[in-house]
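Here it is, the structure, as structure tokens.
One protein chain is absent from this view; the other protein chains keep their places.
Order of writing sets the labels: A and B. Residues in every chain begin at 1.
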Amino acid sequence: IGEIRRYLRDNNPIRVSRSLRDIAYKALQVRDKLTNENDREPTVSEIALELDIKREEVVFALDAIQEPVSLFEPIYH
Amino acid sequence: MELKIPSLSKNESFARVTIASFASQLDPTVEEINDIKTAVSEAVTNAIIHGYENEMGELYISAKITANTVEIKVKDTGRGIEDVEKAREPLFTSKPELERSGMGFTIIENFMDEVEILSKTGSGTQITMRKKIVPSTTEK
Partner (left out) sequence: MELKIPSLSKNESFARVTIASFASQLDPTVEEINDIKTAVSEAVTNAIIHGYENEMGELYISAKITANTVEIKVKDTGRGIEDVEKAREPLFTSKPELERSGMGFTIIENFMDEVEILSKTGSGTQITMRKKIVPSTTEK
């Protein structure tokens, strides 16, 4: 098993697209956690601090899981 | 900061996230970041489809921070807007055939605190938008 895993890892390295999505899901979890703890929405820096990455990285990662910014429909109702 | 990119629709997401990332030094919430992204996205999309009508052109996007406010400019040197007053009206679109909602400017005005539109037919359009980021008060 270890050998297969190593084979897969060596021959199928993690793509940035995948890793950004992973970071984004973690960021959303942290956001929920901090919202509950502090009773307010955390700032991007607070999320970055918790994940030990730069706040710019948080912004870029979250964009990777965002549906195309949708015009109109979801906003007004 | 100043950013110059070709008016390709694939550059729209790069532009919006770059500006949002720059604005993140004011320490906004994710929601405030999303407001900024949406506004930039609408302005950039307008420049691409109305300003340059999908022909190649350059987009000039700049952002600066003063105190708690981020100011963002999105500029094109495309066809310009004939009647800015009318363009700002909710539901007004000059391209109904593209199923445009005519709500772009209305959305920008809702998500940002101040919006200025400078435009000249044949020369281009510049949108200036400002948003104040309210610092989190309950900290410490």
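Odds and ends about this structure:
By our rule, contacts are C-beta pairs under 8 Å (C-beta built on N, C-alpha and C of every residue); 3 or more make two chains touch, one makes a residue touch a chain.
These numbers come from a predicted model, not from an experiment.
Interface note for the absent chain: among B:3, B:84 or B:118, the touching residue is B:3.
Of the candidate positions B:25, B:69, B:93 or B:136, contact with the unshown chain belongs to B:25. One chain of the complex is left out; on chain A, the residues touching it are 11-17, 19-20, 54, 56-57, 60.
Residues of chain B in touch with the missing chain: 1-5, 10-11, 14, 17-18, 21-22, 25.
One rule holds for everything that comes next: only the chains that are shown with their structure count from here on.
One finds 24 Å separating the Cα centroids of chain A and chain B.
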